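Below is one structure; the comments refer to it alone.
One protein chain is absent from this view; the other protein chains keep their places.
Letters A, B, C, D and E mark the chains as written, and numbering starts fresh at 1 in each.
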Amino acid sequence: MSKKTALVISAHAADFVWRCGGAIALHQARGVDVTVVCLSYGERGESAKLWKQEGMTLDKVKDARRKEAENAAGALEAHDIRFFDLGDYPLELDRAAKDKLVDVIREVQPAFMLSHSMDDPYNTDHPYAAKIALECRMIAQAWGHKPGEKVLGAPQLYLFEPHQSEQCGWKPDTLLDITEVWDKKRAAIECMEGQQHLWHYYTNVAENRGNQFRRNSGGQSGGREAKYAEAFQSIFPKTVDEL
Amino acid sequence: MSKKTALVISAHAADFVWRCGGAIALHQARGVDVTVVCLSYGERGESAKLWKQEGMTLDKVKDARRKEAENAAGALEAHDIRFFDLGDYPLELDRAAKDKLVDVIREVQPAFMLSHSMDDPYNTDHPYAAKIALECRMIAQAWGHKPGEKVLGAPQLYLFEPHQSEQCGWKPDTLLDITEVWDKKRAAIECMEGQQHLWHYYTNVAENRGNQFRRNSGGQSGGREAKYAEAFQSIFPKTVDEL
Amino acid sequence: MSKKTALVISAHAADFVWRCGGAIALHQARGVDVTVVCLSYGERGESAKLWKQEGMTLDKVKDARRKEAENAAGALEAHDIRFFDLGDYPLELDRAAKDKLVDVIREVQPAFMLSHSMDDPYNTDHPYAAKIALECRMIAQAWGHKPGEKVLGAPQLYLFEPHQSEQCGWKPDTLLDITEVWDKKRAAIECMEGQQHLWHYYTNVAENRGNQFRRNSGGQSGGREAKYAEAFQSIFPKTVDEL
Amino acid sequence: MSKKTALVISAHAADFVWRCGGAIALHQARGVDVTVVCLSYGERGESAKLWKQEGMTLDKVKDARRKEAENAAGALEAHDIRFFDLGDYPLELDRAAKDKLVDVIREVQPAFMLSHSMDDPYNTDHPYAAKIALECRMIAQAWGHKPGEKVLGAPQLYLFEPHQSEQCGWKPDTLLDITEVWDKKRAAIECMEGQQHLWHYYTNVAENRGNQFRRNSGGQSGGREAKYAEAFQSIFPKTVDEL
Amino acid sequence: MSKKTALVISAHAADFVWRCGGAIALHQARGVDVTVVCLSYGERGESAKLWKQEGMTLDKVKDARRKEAENAAGALEAHDIRFFDLGDYPLELDRAAKDKLVDVIREVQPAFMLSHSMDDPYNTDHPYAAKIALECRMIAQAWGHKPGEKVLGAPQLYLFEPHQSEQCGWKPDTLLDITEVWDKKRAAIECMEGQQHLWHYYTNVAENRGNQFRRNSGGQSGGREAKYAEAFQSIFPKTVDEL
Partner (left out) sequence: MSKKTALVISAHAADFVWRCGGAIALHQARGVDVTVVCLSYGERGESAKLWKQEGMTLDKVKDARRKEAENAAGALEAHDIRFFDLGDYPLELDRAAKDKLVDVIREVQPAFMLSHSMDDPYNTDHPYAAKIALECRMIAQAWGHKPGEKVLGAPQLYLFEPHQSEQCGWKPDTLLDITEVWDKKRAAIECMEGQQHLWHYYTNVAENRGNQFRRNSGGQSGGREAKYAEAFQSIFPKTVDEL
């Protein structure tokens, strides 16, 4: 039996760090190989600090963002990170780009996938990426797409946490204890030098999701001592052997 | 460590059979003790066939319904079944009845609970029971309710399948493979002599949920061969160690 | 075969006029007997104009409201109007009051029922009445409630239009052309002397629902020339022989 | 006055069979001419069984799927079936393809239209087809689109049943009794040789929707004896003369 | 400090009149410069009356619609109106058209924006325009889009009233008193000669929103005497100094 794998589809280079860095590090630590696809560098829309510097160019921004993302992936010990460089604000995938993403999905054969929330009025690239994730998952399942290749099964798609959860209609149904890999996630966060204003924010998020983990695992009557957690919304029903 | 347990809160005597009979038999088969509380016998509203008989009385209906439910519980090998006899159509719980239910919850200390959907325009007893389940779960968690007793942790509340799911705003997120205990569930269903018109309906439901189990566990590319399944909606986020 | 009938359950004495006066007059004109139940007179909360008069008492207000409602029912040629006088702001039904409403439902055996929207943050009596309508419809269907009586079938429950529709989560799925009985509805509206500020409002509503009727029945390419309409939301699926 | 007509817009060749085969046969039997448009053959994504055969090619799959769909349309006695062959997984319509669909809509002048649910996380082609149906309905209503042609009125758009209804946010409001044409629907189903795993599933669906028809048309107190039914969700309000 | 400004993004030439003409006139009267962008003239889909005339051509319709819109903008004393002439039914924006809209947004630097509801089954151009408004707002905020230009802050996006509000899932949270500029709005409405059937409709809407303004500002106990109002739904949270 082959190794268990997972796939993250991130609209911009930094999203995977804030939103599922803990999940990446945790699964990696347990032997699950996690591949990250960054559809863009977030070079136009999520690099304000860089653009405020004298003499900045698009290529320099991309380089800087790529390095940050690679460093973060390294800190999380992610198996692989790939950059599609498709442009951002807005992100757009033509048929060839979708096919390329399908190729990666089939190559990875993920046991589960991670992407953005289905709505986000602040950032239309995010729900666009999530919709592409669903569409490409479907294509990857098609026996008539590049016949002969191994088709995809039915991996869960988890939606990771957007910046302002309630405005995005995102409701988590899964809390993941990331306490044991928190140091790695914090290290990855600190790789994102251009977005220091978010370090503290997502540390608070992790702490408060940790509190919620404790509440939902038993509360004052024996809840598990998670200090940090990440939250996810599942798209598909779970298939289980016991409740 | 004590035995794992579960608790079903059923508005009427037969609900637990159609809606979570498989879950009961399956968990029982794995050593989880399942206690069923029937808040009423469904004697007024769900016993049309009996009432069409000559000379029927309320007590006779209750007796018949109780026997059917006990037989069904037996077929499922349920650990325990209790009848609160609170009346139906409408079902009503005063403070004393709630306290009695809280007593059972604390006594059982369930790892998870099962009850009805939160809406049902056809049957207001069903969502009423679900709301009571949430309220009594909360009371059972209160350190100041009968101080000194062991308080409740934070068990999941699963909502089992209503008769017309889409009309009840019920969306399943968990599919349970009940193939190995299907014979027991069918036997329990056949204990409900007064509601033969539902035997075939809920057999169809189980088969189609089985089809959905296969789809969601891998589809044509290796989905697990579940033949029968039950579907549930979770109220609370799951707390997990891996995705 | 017995005559076709309908039943309106109105929280306060005037609600049936604004919200379904056209439906009452129209069906009456077609031989459908419509019974109106006013659960209260709206004597405390919907009679500001009367209370601003010197020397007003609760009984005087009730009398005035009752007369207005009877006059309006007369203008609509409603078959029957009954006053339960249960009090308003808040409206409350105990078990005996519910049983009395069930008695009326069974007596009338309505082909369809009409009541309020399921939410209304401005007026908690309205959704309360709608919930009671659903609950009592269910009790009226129970073979074990007053066994021997004729049980109720499965009449549609239409929710009529609240004052601020969007705030009440009310979405109409049925537009009824009331052009031919508009004069009767307007006459009924003018019976509500204490609420003149609403006459124009509900005339506007009827005109605009008429415009929507035209749009939905063919628009600029042959929409039917309805001038006045009323809008309703159905609770239950329609059972039909053709689409 | 011209003959009454209806139009089905099906993403893939087989969808119309499972989801509204009964509606097609029933209306045809009553003299309503039903035209079916298959936007694609479902050749890549819904033909797994064919692709598992040695030496299969895209054209062979299309041929096989076309024949199955034609046979099914024949079994249902559908007036006409047209294949747009636009490709699937993903389905995409450019402006010319939309114009072609508008041409058919105007040619048919349907009294009502049928298409997919507005959401479906498993299959993004389905909601895409429904959105196209709404868009092309709008274009067909425009007096300035190919001026001089007869513009479209305001036909209802019914959304037929998706595979996993609750996951698609689909809530039926119309149940259609298809008992008298069930044999034709079953015959059409059996034309879909490549998808035998679905025959039993959709027979169960038809039986259970039949049970729901009985419940909603009177239940135990005289519900109509429908054995098989199909369920639909309406997009637009119905315009009626009586409730 | 520069002058306060606002921006309206209207799918078709007339939309801004019915839906936010009062807001335009009112803010203009208070020194806020309002720019209106008409993405199309509504020449194909919203000009039925013109197309019914002999010898009509697309250019003549566009001219007529443009003149009406300019006259209406004049009546409202709008600061500026711009026509993008992108076509309607369906409206489509390619990347260049989006960039052009971003240019206007950055040029205007609006304190708030106005556009359509996020859903509208009758008119897919409307929600399309609203989605474009959100996307272009995001691009205008990107430091890397045309670096060196002044980026956009975070203006509120108000969704103005669609024709059939409840069918569009639109829920207003803001009522604007337009009594003092009603005459200007009515004059602007009367500029739309091709759509006389809507003059009365939107006058009724304004009166009834006025009634709702009174209810929500104090009701019978001192509600402000607004005679005419417009209603809006906000997309983003308001940031305030006091409640």
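For this structure, a couple of remarks:
Rule of thumb we're sticking to: a residue touches a chain if its C-beta (ideal position, glycine included) is under 8 Å from a C-beta of that chain, and two chains touch if they have at least 3 such contacts.
Keep in mind it's a predicted model, so treat the numbers as computed, not measured.
Looking at the complete complex, one finds that the omitted chain is in touch with A, B, C, E.
Remark: the omitted chain is touched by one listed residue; of E:A23, E:A72, E:L91 or E:V108 this is E:A23. If you put the hidden chain back, the residue from B:K4, B:R66, B:H145 or B:R186 that touches it is B:H145. Residue in contact with the omitted chain (choice from E:V61, E:V151 or E:L198): E:V151.
Among E:G87, E:G169 or E:G223, the one in contact with the hidden chain is E:G223.
Residues 95, 98, 131, 134-135, 138-139, 141-145, 147, 157, 235-237 are the ones on chain B that touch the missing chain. With the whole complex as reference, residues 6, 23, 26-27, 30, 32, 112, 114, 141, 143, 151-154, 156, 158, 172-177, 212-213, 215-224, 226, 231-232, 234, 236-243 of chain E touch the missing chain. Contact between chain A and the absent chain runs through residues 48, 122, 163-167, 170-172, 197, 200-201, 204-205, 207-208, 211-212, 215, 220.
By definition in this document, only the chains that are shown with their structure count from here on.
Under the contact definition stated at the top, the chains bordering both chain B and chain C are D. Rounded to the nearest 5, the angle that brings the Cα atoms of chain D onto chain E is 120°. Remark: the per-chain Cα centre closest to the mean position of all protein Cα atoms belongs to D.
For the pair chain B and chain E, the distance between C-alpha centroids works out to 52 Å.
Counting partners per residue, chain D has 48, 122, 141, 143, 167, 172, 212, 215, 220, 236-237 as the residues that reach two or more other chains.
If you draw each protein chain as a dot and join the dots that touch, the picture is not a line, a loop, a star, or fully joined; it has some other shape.
Listed by chain label, the pairs that touch are A-B, A-D, A-E, B-C, B-D, C-D, C-E, D-E.
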